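With one protein chain withheld, the remaining protein chains of the complex are depicted in position.
First chain written, first letter: the chains are A and B, and each begins at residue 1.
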Amino acid sequence: MKFLKRKTLPEIILYSLVSLLFAVVAFTYIYILFWAVMSGAKTHDEIVMNPFSFPKKWLWSHFVDVTRLLEVNGNGFFDMLFNSCYFSIVGCFIQQFTTITFAYCCTKYKFPGSGLPYVIILIMLTLPIYGAGGAQYKLFRSLGLVDSYWHVICSAGGMSAQFLYYRAFFKNLSWTYAEAAQIDGAGHFQIYFKVMLPQARPIFGALFLTSWLASWNNYETALLYLPNLPTLPVGIYQFNTEMMYRARLDILFAACVLVSIPALLLFIAFNKVITTNVSLGGIKG
Amino acid sequence: MKKTIMKALAVFLALTMVSLLSACGGKKQQFANSATDIEISYWNAGLGSQWLENMIDAFNKSQSKYHAAYHASANQKSAAATYGTDGDTVDLYLLIMRPDKSQMEPLDDVLNATVKGEGKTIKDKFNTGYLSMMENADGHYYELSYGGGVVGIVYNKEHFKKAGITQLPRTTNELAIAADKLNSKGYTPFCHFAAGGYWTNMSELFFSQYDGNDYYVNNFYACKDAAGNSPTKDVFTAKDGRYQALKVYEKIITPEYVMGGSNSIDHVNAQTQFLNGSASMMVSGSWLSNEMSNSKDKMKNFAMMRSPVISAITDKCTTIKGEGELRKVISAIDSIADGDKKLDDYKNGNDYVIDGKTISAADWETVTNARFSVPTNFTGHCASIPKYSKCVDGAKEFLKFFYSDKGYKIYTKAVKAPLPFTLSSGDVADTSGFSSFEKSQFKMLAEAKYTPTEYIASKHRIFTDGGASSFCGVDYISALCASNKDDRKTVNQIWDSIQQKVEDNYKTWVSDIKK
Partner (left out) sequence: MNSAALKKTKNKRDTGRIVFILFCITIPIINWLIFYVYTNGSAIAMAFKNSKGVWSLDNFRRFIEEFNLPSSQIRIALKNTLITFGIQFVMFIPQVLVSYFIYKKVVGYRFFRIVFFLPGILFSVCTALCFSYMVGVNGFIAQGIGEFLGLDKVPELLIDSRFANYVVWANMIWLSFPGDLIIWGGTFARIPNDVLESAKIDGVTWWQEFTKIIVPLVWPTVALKLVLTICGVFGATGQVFLLTGGSEQSKTITLSVWMYKTLLNGSGNEYTSNVYNYLSAVGIIMTVIAVGISLFIRRVTDKAFDDVDF
């Protein structure tokens, strides 16, 4: 054990205790996942009557049934899978790109009002808005963004919490390289695309994944504005509502597990990138 | 490890590509916004869309002038999102009842029409109690139901048999006695789910039974006092049938009689436990059989009883004294409905005679009305036509088709639940092949005189826009049977908190209605 060599006894005890605590918490999280998988393979009655015992018979067929039973307005499981991928990947990419560009500009360039987005975003994050639904729907409709793959252009903004993250990143990013490029005669676009943006790749990737996850699990937008282009969470939402008449918790859990798998795989694959690259700044690197 | 993950990701991406290809070939509905194309927006809350598909197919085949097509959403907000917006192309909405009728086309034409080959108007086929509830304050009908069901106490036949209950409870006192019998045999008499479960529907029933449907619909839900003043606070402060309904629960919704956990579990959980025998009675509705379609044999053990009459109704009677007499009157009324006896067997001049005791015609009517008040949730499923629709006539034709004998048969065959109207012959649908539970639903609705509902069936906007409600949002059910003694409340305490809410909020209820 390499790490033991470099630590004192109290440290070893502390680290062991921390490991133990983490293990306990981790166990409970894994248990929910296991419980959801197990519930997906039980009958509905078993889930309700004996939620924590093993199924009498593991009905893995439920995970196949999901692909058949999830259906919204003539869209099957694979249609929804495509919509989910399209809207989450394309939408998030557009959103992240416009946000990072906006944040870069407001941080590294001083112009009238460059400090305003910060305060406006704080207000936006706090202010709950009621009664805008009608106006919003009207607007989306008149712009032809309802039930359209063009809906992703709504994401092309910059006024979101992620602005603050990018802002913090650029605040702490040295201007030295840019200066050197400037001396070499590079223009503002070249500096941004060739010098600054490449350095922001890790934070961009991590924030992209974070927002991708949120968008992958989000059903509200698609439910309202994309009734004929439903995403998988819309299917799950619909299924959850229909529970009242169908009593198929088993299928609900199987669907939840199935839809979570892509996200789970991504987080396993890109785990190191995600957890080591985003920073709100403050540490000069 | 990493390689495996990358492989899995590759598979995932490949799947995406496959789905991309299949999505391109998928069928997409096209809606033309013309005077002959009927676009239907349907809130699919659990009735499924099979019935609508069948209905549309049959309608499109039955005539050549119009063409109907639909799109559905499980979310009511989403299905209703376009309502009243510029450029809305929907011609017929199938949603929950809406408070704002200003954008709706009156449906009086539909009601007054007679379908070819049927001997009476559509209006005459409808349940009159239901219609009185749907009639707007201005005398027009703007919405009519396309679905819903009957609500009542469902019971476990086996438990009842083992507890020796041969006579189903006729009155609420008898319901309490049955609960006691079940309890002494080791059964848990009742279960429900969080926020009062479906008992809230029964409260509306007991309330309307006690005060009479006329007061219930035309005074309370019109927020109008006897002198015709509206809105008035008096309807909320009057110690009326709502208080009597609470008194009913005082005896049956107790910590001993109610299944543990009922106050915090959800609908699906409660219903599943009930069907697995954890409790003997549960208030539920027509949807129960749909829900348990994957365990049909289980349903044989369950039936819905005619809703018991509130025992306090004797307050309103002059010739029926006490519980015993009330039960006899109800038995007599039931025997007529079941065809065992005829009305003439009891009738004596204007009055009625049961076991030598004379019952006045007024009392007989009061109890009959109460016995055949059937709680429903039809207002949760209402069809309406926006008046700006380009195809108003087509939408009306579609509704006429729906309310025809043919449409009725298509619906009932797919959903196996009753509608608030019957065939032109007066009969209900052909229910052969339906379960006994499903059959009983049709029978109950066919004999219903009134169909009280808690669901915004109001004639005053104080309920729909102001936020007022009969029990002012007080969760009396969980307060009566809380497992924690400190959280438990008596009926009088509950009534006081309802009155406190009225006191605090009446002003804002009125002012929240936009002029």
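By definition in this document, a contact is a pair of C-beta atoms (placed from the backbone, for glycine too) under 8 Å apart; a residue touches a chain by one contact, two chains touch by 3 or more.
Worth saying up front: this structure is predicted, and the values here are computed from it rather than measured.
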{"item": "Option from A:A41, A:C92, A:A206 or A:I251 whose C-beta touches the chain left out", "value": "A:A206"}
{"item": "Residue numbers in chain B that touch the chain omitted from display", "value": "77, 84, 98-100, 194-195, 255, 260-261, 263-265, 456, 461, 464-467, 469, 473-475, 478-479, 482-484, 486-487, 497, 500-501, 503-505, 508, 511-515"}
{"item": "In chain A, positions touching the absent partner", "value": "3, 6, 8, 10-11, 14-16, 18-19, 22-23, 25-26, 28-30, 32-33, 35-36, 51-52, 98-99, 101-102, 104-106, 108-111, 119, 122-136, 139, 154, 156-159, 161, 164-165, 168, 171-172, 174-176, 178-179, 182, 187-189, 192, 203, 206-207, 210, 213, 217, 233, 236, 240, 249, 252-253, 256-257, 259-260, 263-264, 267-268, 271-272, 274-285"}
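Convention: only the chains that are shown with their structure count from here on.
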{"item": "Geometric centre distance via CA averages, chain B-chain A, whole Å", "value": "41"}
{"item": "For the chain B and chain A complex, residues of the former touching the latter", "value": "2, 5-6, 8-9, 12, 15-16, 18-20, 22-23, 26-29, 44-48, 71-75, 77-79, 81-82, 84-87, 267-269, 271-273, 276, 287, 290-295"}
{"item": "For the chain A and chain B complex, residues of the former touching the latter", "value": "44-45, 48-49, 72-76, 78-79, 81-83, 85, 133-134, 137-138, 141-142, 223-224, 227-228, 237-238, 241-249, 261-262, 265-266, 268-269"}
